[in-house]
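Complex shown without one protein chain; remaining protein chains in place.
Let's look at subunit A:
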Amino acid sequence: MKYPFIVIDDSPIDCLIVKKVIGFSGKSSDVKVFNDATLALQYIESNEESLSASISFITLDIMMPIMNGFEFLDKFIDLPKSIQERYKIIILSLSNNEHTIKRLQKYKVIEAIVEKPITMDKFAAVIGKFQE
């Protein structure tokens, strides 16, 4: 089963890495990259993805200037439920500090938290778990 992916990260280098990992995994039908979380939100709101697939994955970086991961999540949970249900959000975080983790756990929309650097194994584990 292949899914579309949306990658949200301000660092082009990190985006490239995530894209590669997703590509090599063979689990993606399409990858869209957004450096700007606000643009990603606009795209999600437009609900274009529903035309092509039933479930899409989002990989979300936490530390970004202008709109960070938390701000994106706050806006995401305000979207209509029909849109929210289509997306599984994977958090890619550089820091594993308790404070951030605790804060993230408050968001039910998060499917998994993966610590950077992302590897093929970590990625496969998350998708594998979802598919069970």
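The rule is short, and it goes like this: contacts are C-beta pairs under 8 Å (C-beta built on N, C-alpha and C of every residue); 3 or more make two chains touch, one makes a residue touch a chain; residues count from 1.
Keep in mind that, in the parts below, contacts and distances are computed from a predicted model.
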item	value
Hidden subunit of the complex - UniProt protein name among "Cytochrome c", "histidine kinase", "ABC transporter ATP-binding protein" or "NADH-quinone oxidoreductase subunit H"	"histidine kinase"
Full-complex contact with the absent chain, from A:I44, A:M64 or A:I127	A:M64
Touching residues (missing chain, whole complex) on subunit A	10-14, 16-17, 20-21, 24, 35-36, 63-66, 94-95, 116-120
